[in-house]
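Missing here is one protein chain; the remaining ones are kept as they sit in the complex.
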Amino acid sequence: MSLIESTAAQLHRQLTSGNVTSVEVTQSFLDHIQQHDEHYSAFISLNVEAALAQAEDIDRRRASGKPVGALGGLPVAVKDVICTKGQTTTCGSKMLRDFVPPYDATVVCKLKQADGVLLGKTNMDEFAMGSSTENSAFGVTHNPWDRTCVPGGSSGGAAACVAARMAPLSVGTDTGGSIRQPAAFCGVTGMKPTYGRVSRFGLVAFASSLDQIGPIAQTAEDAALLLQALAGHDPNDSTSSSKPVPDFLRAINQPLVGLKIGVIREHFGEGLDDEVAAAVREAVHTYQALGATVSDISLPHNQYAIATYYVIAPSEASSNLARYDGVHYGFRANEAEILETLKQERDTATATNQEATGKELDSELIRMYQRTRSEGFGSEVQRRIMLGVYALSEGYASKYYLKALKVRRLIRQDFDKAFEKVDLIVGPTSPTPAYPIGDKIADPLSMYLGDLYTVSANLAGIAGISIPCGFSKTGLPIGLQLQAPAFEEERLLQAAHMFQQQTDWHTKRPSLKN
Amino acid sequence: MSLSRKEIEKVSHLARLQLSDPELDAMTAQLANVVEYMETLSGLNTDDVEPLAHASDISNVLADDILKPSLSREEALANAPKRDAECYRVPAVLGD
Partner (left out) sequence: MTHDAFQTIIGLEVHVQLQTQTKLFCRCSTAFGAPPNTQTCPVCIGMPGALPVMNGKAYQLALRTAVALHCEIPRFTKWDRKQYYYPDLPKGYQISQFDLPMSQNGHLAISDPSGVFEPKKVGIIRAHLEDDAGKSMHDEAASKADSRIDLNRTGTPLLEIVSEPDMRSAAEARAYLSELKLLLMYLDVSDCNMQEGSLRVDANINLHLETSHGKVATPIVEVKNMNSFRAVERALSYEAGRQFELWEERHIQLGGPGGHKTTRGWDDEVQVTRPQREKEESSDYRYFPDPDLVPVITETDHVEEVRRNLDELPAAIRKRLESKYKITSYDTDVIVNQGRDFVDFYVTVAESCGDGKRASNWLQQDVLRTLKEAELSIEEFPVSADSLGDLLNRVSAGDLDNSRAKDVFSRMFNEQESVEEAMSALGIVKVDTSALESLCRELVTANPKVVADVQEGKSQAIGALIGQARKQNSNANPAEVKRICLKIIASL
């Protein structure tokens, strides 16, 4: 098997045994990216020289018998919403096109310490807002299974690069499904860990109470390897948990005995694609065959999850994105043009004697803010900011924002109750397989409704994983979502691994366009 | 209840976004659609429910008051769209 076709675990064994060097591995992935990525746009930027230098250093250390980190020289792609010192971190936005962070995110430090080789930064929906990676200032990412389809989002580049074998491991972020849904669309394994399991320090915030960094890989075993490197307490993130991190790789090979699985009745309702439904039912049978007991459960408030999510996430986003105002970093609109426009408006106002009516024109500073933000942000980001400002504004905050926080508690309580009965909740990751590029871009609400099965895990702060469980007739992957209580990533990985021992959906690879 | 164009204008100002007339129209239509969907929340009785702002139950994360190195001025100002040798520069702040 060629290097790029291998799983991360296989590569890791080869690296450790000295059969192959990190430089060779890194170079073959870089070659593969350079050969194919112009057709997929999975990456926004590559780290060619730095990656090879890092790989060389790891090889040197290994050769001289010095310690090598847990990732042992495996290449890792990082979503471009995670800060990398000295390397642009764009968030898929014109606003941060030239932003070079003066610091590394905690997960980037951890990856470096674990000797993961940073290949480059992956494409994404601008500021992680979107479910299709169509909202990127750096072009649409294409689904490796069908170039005319979206890869899902917002971690579209992160999932597509694993599916296309441009990286064995990839770090994504998930605010409402942004790891799990693209993993499903691209036929790879993607996990959203428990809120607080992985440090958010250096992750450019979309919705701080929902954002979580997680692994995307070919298999559950690979995801466990990467999660091990990412997870752990960080004193720089107040919301980071100090719970000890288990040994995921060791856990993964211990099969779950007496596993109780819950299937959410509400998930099999209106809007669910028949092929997806069938694949998910088949997956449930697989678990039954493995000895799991299956019961029907109800999450009665799940029907409110999308509405709740699309109040809370934009509210937080509207605040988190207030900092992009053209003052301290990032894009600033052309000041000469602003001055010229203002001058014209003033002249017109004087001519029509509008000043006498007391209508005051904005100051140049306010205009600078407005032009900068209108030109720097794409339309979906602007929509969400507007939605969030509205939901938090005077007279509406209690109706929308506060109300949503209350429903959020009800959604969490549903999960708490369900997990008293079952160990895992199983269902579809997304109502449909990947859809054609452009299909939903003009209808935001229909795009939002695609997050129906994923947002509630973020609202409740629990862990979830998406694994491949079949294909549509048109050859598009279908994802199975498993959800576990907070800090039960181990259980998720074990269950996913069990499934992947029995099935081969996760081994299927698309053939790429040259 | 639907969202009026006047409200959208007010919100765009609060958000420091300058939208053209066609943009305002499109935004009004799209957001009205979404906001209408949000209205489904109103049907749910939440009188006795405490808001949940955060899924984690962590509290009292307090750091020691011990200095750590700051960025150099060059590092701090490196990303500024407009600056001089010492400071960020912006169009005049009015008021004070």
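Residue numbering begins at 1 within each chain, and the chains themselves are lettered A and B in the order written.
By definition in this document, a contact is a pair of C-beta atoms (placed from the backbone, for glycine too) under 8 Å apart; a residue touches a chain by one contact, two chains touch by 3 or more.
Just so we're clear, the structure is a prediction, and the values are computed from it rather than from any experiment.
*Asks:* Which listed residue (A:Ser6, A:Gln54 or A:Thr89) would be found touching the missing chain in the intact complex?
*Replies:* A:Thr89
*Asks:* One chain is left out of this view; which of A:Arg250, A:Arg323 or A:Lys417 touches it in the full complex?
*Replies:* Touching the chain that is not displayed is residue A:Arg323.
*Asks:* Hey, which subunit A residues sit against the chain that's not shown?
*Replies:* Missing-chain contacts on subunit A: residues 82-83, 89, 91, 96, 99, 101-103, 105, 200-205, 207-209, 235-239, 315-316, 318-319, 321-323, 325, 327-329, 364-366, 369, 389, 392-394, 397, 401.
*Asks:* May I ask you to list the residues on subunit B that touch the chain which is not drawn?
*Replies:* Answer for subunit B: residues 13-14, 16, 53-54, 56, 58-68, 70-73, 76-77, 79, 84, 86-96 touch the chain left out.
Quick note on the criterion: only the chains that are shown with their structure count from here on.
*Asks:* Hey, how far is the Cα centre of subunit A from the one of subunit B, in Å?
*Replies:* From the centre of subunit A to the centre of subunit B is 21 Å.
*Asks:* For the complex, which residues does subunit B have touching subunit A?
*Replies:* These residues of subunit B touch subunit A: 3, 7-8, 10-12, 14-19, 27, 30-31, 33-35, 37-38, 40-42, 44, 46, 49-56, 58, 61, 63, 71, 75-76, 78-82, 88, 90-94.
*Asks:* In their complex, what parts of subunit A are in touch with subunit B?
*Replies:* Within the complex, subunit A touches subunit B at residues 98-100, 102, 195-196, 209, 235, 238-239, 241, 301, 303-304, 306-308, 310-311, 318, 322, 325-332, 335, 338, 363-371, 373-374, 377, 382-383, 385-387, 389-391, 393, 399-400, 402-410, 412, 444-445, 448, 459-462, 486.
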